[in-house]
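Down below is the structure, laid out as structure tokens.
Rather than the whole complex, this shows some of its chains in their spots.
A, B and C are the chain letters, set down in written order, and residue numbers restart from 1 in every chain.
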Amino acid sequence: MSRLLALLRRETALAWGGGGGPLVAVGFYAGVVTMLPLAIGPDLERLAGIAPAAAFVALALASLLSLERMFERDYEDGALDLLTLSPTPLEAVAAIKSIAQWIAAGAPLAIAAPIAAIALGASPQHAGLTFVTAALGGLAFAFVGGTGAALALGARRGALLTAVIVLPLFAPPVIFGAGALQAAANGLAWTSGLLLLAGYTLAAAALGPVAMAAACRNALS
Amino acid sequence: MPPALAFLANPDRFMAFSRWAAPMFGILAVVLACAGLWLGFTAPEDYQQGDTVRIMFIHVPAAYMATFVYVCLAGASFLSLVFRHALADAAAKAAAPLGAVFTALALITGSLWGAPMWGTWWVWDARLTSVLVLFLFYLAYIALRGAIDDEARSARAGAILALVGAINLPVVKFSVDWWNSLHQGASVFRADGPTMSAVYLWPLGLMALAYTAAFGSLWLVRIRAEVWKKRAGAAALAAAVF
Amino acid sequence: MSLSALHIEALALRRGERLLFERLDLDLAAGEAVALTGANGSGKTSLLRAIAGLIRPEAGAIRFGGAGPDDARAEHLHLLGHQDGLKPHRLARDELAFQAAWAGGARLDAAIDRLALAPLLDLEVRRLSAGQRRRLALARLIAAPRPLWLLDEPMAPLDAAWRARFGEVMAEHLAGGGLILAAVHDPLPIPARDLELAA
């Protein structure tokens, strides 16, 4: 138990990136969210229309940005060797890494998401839904993204290869999550979207660690 | 392993089998394609779509092959992961670019068809989007394989990705359907009423078989090439002095 | 310490297309040290990694006395490689605490004491000199007692005084029933059998 806690603490610190922590994550998010209206121009109606979607895409991209650190550093500097030499199965390590990723990036971003959406002109009455969706979506992004990051290990690649692997896997949560938000904004039923998102997240949390562990073992061998 | 696969799992037997099977499939594909195209081009024009309906004979089989090849890729990947069999991996590696080509063909012909029919090259409808994601998956697989030098590790990483994709693709398909049903956009073009009379169904069926045979032939050829590449590499290494 | 021996039988290792060695045998009993020597590229590091279960042997068997292989690898051995797994931008204190906790070690203070790490703890790892960094990496051997030590050139960056002191640490470990397999280019400062890998 204390071993898992120590790992969680380390992984969170590494994912957090030392410096600004959530401030940095949220700053990035805010940057993306401001850039879109800058690019589109200040047409209020158009902005409000895409606000929840844009917030969600920004969340996905922010998750993407932090993926590279999940396994690659540990792989190159030998820490992944240590992580395998322990009673804790590699699957649990992978799960904790994903959760730490979420704590450092997903959770602060989920808190920022409703604010960003409102800033882009979405109605405040769905703030709660936005938060829940972003939190769930972030968790899915962390597990799915980790799988991509682990697969890209040992490849002569770059962050871009991870991104290419991960983006198709990000499609369903984006559709479910942004779809639910979009539906809520249009006064339609959004529960099914949320449920599907929860289902995908659950499945990702169950299968992701297995794939990550297999990919890591493969990269080390 | 099923007996047929177990039989082919031996590289020598596989090479002996594919040596004549590949050209046979190739000839079959040409014959079927000729018949299909002949029937297709002699079929009457569609009263709505005019001549453009003939794109269907290129497009629909390509779209069907896009998924079929992925099933082959995932199957081969599973075998390669479980049995660590080099031939299964060669099969997976060989299938991916073919699948990407079929998918690209479906996308391109679909777009070409869409321009006259829908007045646009592309809409974000359920089917189109899921095909695009499928295409991205192929690209991801190819990029991953290309980026890992070590054969064994490249094989396992690719196999894991292919299997993850096999789980994800139905979800993509299902999710875009769900998403589309929410926003009834201007994109329900799937009016397959008169399109599917027998005059169209026959050439379509023949073309589908032709595509399948062509894939079979190309797949075998590419697997053979992989096997040769491996043998050549081993020979060169044996010759080199460390 | 529930690991009483390491048995390697007819081991063959392959890296890429190259067969590193075949039919390697080794028996290591509690209290014994073996110095693994051999030319560069002869497979010392690969052998240590194979024992730790990180690479799969081409042929042959690796067995542990007193524990199954999974157990032994999870709880009864330390692998200290060329790469020490320390993050350059983290504080030495944090890295040490994690590595010790992860290995299940409770003797953190003893390790800090023994390796004189106290003045280094508040520096970032990247600021440490090569020898200081190695001492930090060695700390988990002391913080989390495990019987089998697989060491890859453990003393190269240490100065003469620290080489001697680490010799004492190894001698104590052997006296307590430990096992040491160390890949080295210079002789070990403790009595040890030699195993030479032919290139």
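Note that in this section a contact is a pair of C-beta atoms (placed from the backbone, for glycine too) under 8 Å apart; a residue touches a chain by one contact, two chains touch by 3 or more.
Keep in mind the model is a prediction, meaning the values are calculated, not measured.
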Can you write the copy numbers for the whole complex as a formula with these labels?
A x2, B x1, C x2
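The definition used in the following text is that only the chains that are shown with their structure count from here on.
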Whole-Å gap separating chain A and chain B, where each centre is the average of the chain's CA atoms
31
Distance from the CA centroid of chain B to that of chain C, rounded to the nearest Å?
50
Check: chain C positions touching at least 2 other chains come out as none
I need the residues of chain B touching at least two other chains; which ones are they?
150
For the chain A and chain C complex, residues of the former touching the latter:
2-3, 6-7, 9-10, 13-14, 18, 73-74, 76-87, 220-221
Chain B contacts chain A in the complex at 133, 136-137, 139-140, 143-144, 147-150, 152-153, 156-157, 160-161, 163-165, 167-168, 171-172, 175-176, 178-179, 182-183
Given the complex with chain A, which residues does chain C contribute to the contact?
49, 52-56, 73-75, 77-79, 81-87, 89-90, 94, 97-99, 101-104
